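Sharing a structure, written as structure tokens. Questions coming.
Omission of a single protein chain aside, the complex is shown with its protein chains in their original locations.
Lettered A, B, C and D in written order, each chain numbered from 1.
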Amino acid sequence: MAALMNENAIAGKPARVRLAGSDLLGVAIVIAAAIAGYFLFPNNLALLTRIISIALLVLSLDLVTGYCGVATLGHAALYGAGAYAAGMAAVHFGITDPLAMMAVGILAGTAAGLLSGVIVLRAHGLPQLVLSIAIVHLFHEAANKASSWTGGSDGLASIAPDPLLGLFEFDLWSRTAYVFGVVLLLVVLIVLRLVVRSPFGMLCRGIKEDPIRIRAMGASVHGTIMRMYAISGAVAGVGGALNAISTQVVGLDSLSFTLSAEALVMLVLGGTGSLYGALIGTVSFLWFEDIVSAANPFHWLTIVGALLILVVLFAPRGLYGTASAFLERRQEARR
Amino acid sequence: DTIKVGVIGPFSGPFALQGKNFKAGIDAYMAMHGDTVGDDKVEIIYRDVPAPDPAQSKALAQELIIKEGVQYLTGFYFTPDAMAVTPLLTQGNVPMVIMNAATSAIVTKSPFVVRTSFTLWQTSTPIAQVARDKGVDKVMSVVSDYGPGVDAENAFKAAFTAAGGTVVEAIRMPLSTNDFSPIMQRIRDSGAQAVFAFLPSGPTTLGFVKAYNQNGLKEAGIQFFAPGDLTQESDLPALGDTALGILTTFHYSVAHDSPENKAFVEAASRAIGNPAELSFPAVGAFDGMHVIYKMIEATDGEQDAQKAVDAVKGLAWESPRGPVEIDPESRHITENIYLREVAKSDDGTYYNKEIQTFEKQGDPGLAAAN
Amino acid sequence: MSAASLEVENLSAGYGPMRILENVSFSVPAGSRLAVLGRNGMGKTTLLATLAGQTRRYHGAIRIGATDIANLQSAPRAHCGLGYVPQTRDIFPTLTVEENLFVGLKGRPRSALREAYDMFPRLFERRRNLGSQLSGGEQQMLSTARTILGKPSVLLLDEPLEGLAPVICEELMAAFSELAKTGGVTIVLVEQRIQSALDFADAVLILERGRVAWSGTSGELGENHQTVEELLGVGGLH
Amino acid sequence: MQTVLSIAVDALAYGMVLFVISIGLSVTMGLMRVVNLAHGAFAMIGGYIASYAARDLGVGYGVAVLIAVFGTILIAIPIERLLYRRIYGAPELTQVLMTIGITFCIIGIANFVFGPTLKTIPLPPELQGSINLGFRAVATHRLFAILCGLVVAGALWYLIEKTAFGVKLRASVDNAAMAAALGVRTQIVYAVSFAIAIGLAAFGGVVGAELLPVEPYYALRYMVTFLVVVSIGGAGSIPGALLACLLLGGIDTTGRYLMPEFGEFFFYLAVIAIVCVFPRGLAGRAK
Partner (left out) sequence: MTSILEVCNLKKAFGGLAVTNNVSLSLNPGDRVALIGPNGAGKTTFVNLVTGNLRPDSGMVRLGGETITGLNPMRRVRKGLVRSFQVTRLFQDMTPAEHVALAILQRDGRSTQMLGHFSHMPDVTAETGELLSKLGLHDFASSKVSRIAYGQQRLLEIAIALALRPKVLLLDEPAAGVPQSDTGRIEQALAELPADLAVLMIEHDMDLVFRFARRVIVLAAGEIIFDGSPAEVTKDARVREAYLGSYAYVSSVA
């Protein structure tokens, strides 16, 4: 009996229900938001698709930064690899089926993830950050140099994906692209929720806090992070391929330091270490940017800067992080 | 009715100056010609793409077409941003008037693209002849390693070799180069009599021109040829004396002597606020607006991309840069290219003095690509 | 610093919204020694940290002599004569031993470093090493020496014997007694080993869930086995 | 031989200019543990002030430098009090967010106030022109920058390693609460070091303006360069930063000379190689 009680307290019966429940709730909210987006902003689906594509990049970044504590300003390398691979498959190899392009993107993203992982794990802290910057610049230069393959700085144009499943054209309104993106995002989100809650996810969080401790438990820090990098690469690859399919052009910006830095800003804005933070960060940043840059295309940067400052001052753990900490505290107070 | 025109360009970030010039050109045109065409009122909607970003550009174009209902898309400082939008034009029934993006191939991507700026091939070809005329046999080409740089290099190489000279060496430097001393040393060591250079305007140009002077290349008599981006008017105050005597070929100088240009400069200066910031994208925008007004006239305010584009094929007019015409074949602008020299005026300001005219230049780039 | 008493009245404090200490009051006359005891997690460290100005204080007064320092921040408190040796030692890891000590000098001449080296010769041997390279016990020595160098009039010691060899413990306790007796330094000591604490202190305070559960002289507590058993969970002192 | 010498001179000059501009960042990042991505923004403010002072007020170069340094510090003080103070000791990513925000704001404001064109700082006649070293000419202002770099390096090293202030600063960074408990007035220590770092940024911005010209986007354009230099050197280490600047300057210059088209590859491959060999930077402070 005592043993049973123990077990319950540890596993936390109510906690278990709450966890699973909050996951379902989270996915439900994402679905609801996606549907609302479709009907509320039917004229803005291109923007929404772009947001989804970037959100996948930010999610992927969250996996290594938020869950494993790897500082990186070069994550666009993974995203761009996915985008260029999908684009080149279509332009040079005639692989124009969107799902096949997606698969190529995922493979390329994973490969780029593994490569970045191998290099980035050679150092910690600032030097690690510098390694990641070096990687993204190398990728960028390589794509610039190989212009016969990539179109160089003019961009890889003329990507013409077939209709999705042979039925749905990628149209001017981006309806197909949007729905395609939403489905991809949901699949990725559900898979990642499972991954981060699994023992593997717990191991990663441990590594983030104290790798030495993890080694003293007999677990391999590098091996674990490499796995996470591979997953992260696949997710970024999805984002990149989605970008290539929906915009039908791939530019060097998708491999740039700027995009990497922006992704990091969005992640921190939303809150690291929780997938929802990544989503909320991306959506709020890009949406805010879209509004203010349309309102004042000349000086909107100042307003975005002010927003970032305000977030640090009033929501230091990011929008989602701070909100969820606040809710947690309220719950605790009530108990 | 209100006819909406969507302008996509870099209005913030590192290229904000160019976007500002777009706006100045547009404002100047509308100040001079009113904001109505017939019964229709023209409304401009600006969207910002701070640095080349085709995905963003496409999303914005889509938003402009679908949500804002624009009938014309224009602006486009960077080639990839324009390229990304071309697939939308047919479906959206929207013509695109490019005010800057200078890679030759864009006009081939859609029949609804018209360009009122220039191409690097167009501006870099005549300077080869100039160099030959100055008795230069051996030139070293130095360009920034990106699309326009590569175009400039190819155009110059083709023309210079055709004119009987040799390009002893051609190097492409990364865009991020800050320190040009080693490049200058390279140029010296190459034994060339002159250097042909292309860099985007802004800090790198300044660094390059300064390095050219400070490393003694000017003293050593190595001549300097470039397309006009290098001596863009907005950079001249910063370049100062170091730029004196540099020879460039370009389609437009703010100092171009014509009544049309005087009126344009006056209106555009007022629009931009600080006249020192005025340079070539403004004239591309000014003429772009001219084309759009003609299109509106021809279609009577109706949305009909084919009719609009057809109406301006072969359209000729007197632009602030001189006489121009939209080539009916390529829909690219045919214009004069001027040889200019940086000079100092009496009031101490610097300007591009036009000293020779190459008339009615088309775009050799398209031909070269085929 | 001249001798000064420490008085605490109705002190409540905690971490953020988490209240740990509730209405703690006590006073320590100048030059005397108070031991604070209590089981794990009862708030001993929180009490000392609050006195040193490192946690959030909700209300209550803290006086050194006649000065109320409750509204001061950490640094001015130190300048009022408060010295704090934290449980976690808090060595500056990137500073050398000598630089660590230097920070504690509070403006006294460099030559005063000798005092620390006389107290712990081991530190002198290691003076050029970084703080992070020291052994656990050496860090403890450094932490104590660093605070004592500032000549505090009230000294707060949070388990200062932790990790020290028995010989050193003895010497150190003797040195603390000496400080109190001849230097008139008022000492508040948190210690796990009850016997050592009782041998050292004049008075004892036992904390239970952030409140004062018992206070009296160490003699009284030594007699009172039941209290010891109840509040400290330890039977048979020797 | 001549080529080698020539490359060496270029490398030295370039490296020292980098050093002057980025050393302030080494102080904020390594000693105050603030990832101050707005460093370039403050350098830019310094450049603008100097340009304004020299061009519009017509003061001499030396005076303009002084006005720029103190003017920038003056502007930075309220920013430190209101914003930076909140992020001392915060997680690095939070600092990144805040300082990027500050950078965006400063860029926007600079663009608004000064316009998007390049601004130059007229050099005094003594620093104009070039000096002939026999085998080649070198711009005088570059020699001046080298000199400035050496002086700054020496003074800063002395301040941090040898003075009481330096010890207190490093102690506060290691453990602010404990330093305060030992009587160190950490807020003042921080404010002063921040002012020093900002002053250095402004100074670097002015001295380096010949190479990295002042314009609104300056603040972001060179951010990566500064970050790389400081991290390779080992944040907080003056000799490390010096070494890193010379090394990276050398690699960059050699790469650009030998094969400019692969300059970028050269540089970043070298960066990766260096970090792999020295994972804490060339002279990283032990943790």
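In this text, a residue touches a chain if its C-beta (ideal position, glycine included) is under 8 Å from a C-beta of that chain, and two chains touch if they have at least 3 such contacts.
Quick caveat, the model's predicted, so the values are computed rather than measured.
K.L.:
For the chain omitted from this view, which of the shown chains does it touch?
P.N.:
A, C
K.L.:
Can you tell me which of A:174, A:224 or A:302 touches the chain that was removed from the display?
P.N.:
Once the missing chain is taken into account, the touching residue is A:224.
K.L.:
Can you tell me which of A:94, A:166 or A:199 touches the chain that was removed from the display?
P.N.:
A:199
K.L.:
With the missing chain put back, which residues of chain A would touch it? List them for me.
P.N.:
Residues touching the hidden chain, for chain A, are 3, 6-7, 9-12, 15-16, 19, 194-195, 197-203, 205-206, 209-210, 212-213, 215-221, 223-224, 227.
K.L.:
Even though one chain is hidden, which residues of chain C still touch it in the full complex?
P.N.:
Counting over the whole complex, chain C touches the hidden chain at residues 18, 38-41, 45, 87-88, 122, 126, 133-138, 140-141, 159, 162-171, 192-194, 232-234, 238.
Heads up, the rule we're going with is that only the chains that are shown with their structure count from here on.
K.L.:
Which chain is in the middle, if each chain's centre is the mean of its C-alpha atoms?
P.N.:
D
K.L.:
Centroid of chain A to centroid of chain D, CA atoms only: how many Å?
P.N.:
Distance between chain centres, rounded to whole Å: 33 Å.
K.L.:
Of all the residues in chain D, which ones touch at least 2 other chains?
P.N.:
Within chain D, the residues that touch at least two other chains are 108, 111, 261, 264.
K.L.:
Could you pull out the residues of chain B that touch at least 2 other chains?
P.N.:
12-13, 16, 20, 145, 174
K.L.:
Per the touch rule above, enumerate the chain pairs that touch, sorted by label.
P.N.:
So, checking each combination of chains, I get A-B, A-D, B-D, C-D as the touching pairs.
K.L.:
For the complex, give me every residue of chain B touching chain A.
P.N.:
Touch residues, chain B against chain A: 11-13, 16, 19-20, 46-48, 50-56, 58-60, 62-63, 65-67, 79-80, 83-84, 86-88, 91-92, 103, 105, 109, 145-147, 150, 174.
K.L.:
Across the complex, what residues on chain D touch chain C?
P.N.:
Listed in rising order, the residues are 164, 167-168, 170-171, 173-175, 177-186, 285-287.
K.L.:
Flag every residue of chain C that touches chain D in the complex, lowest number first.
P.N.:
So the residues of chain C in touch with chain D come to 52-54, 73-75, 77-79, 84, 86, 90, 92-95, 99-100, 102-104, 106, 130-133, 146-147, 150.
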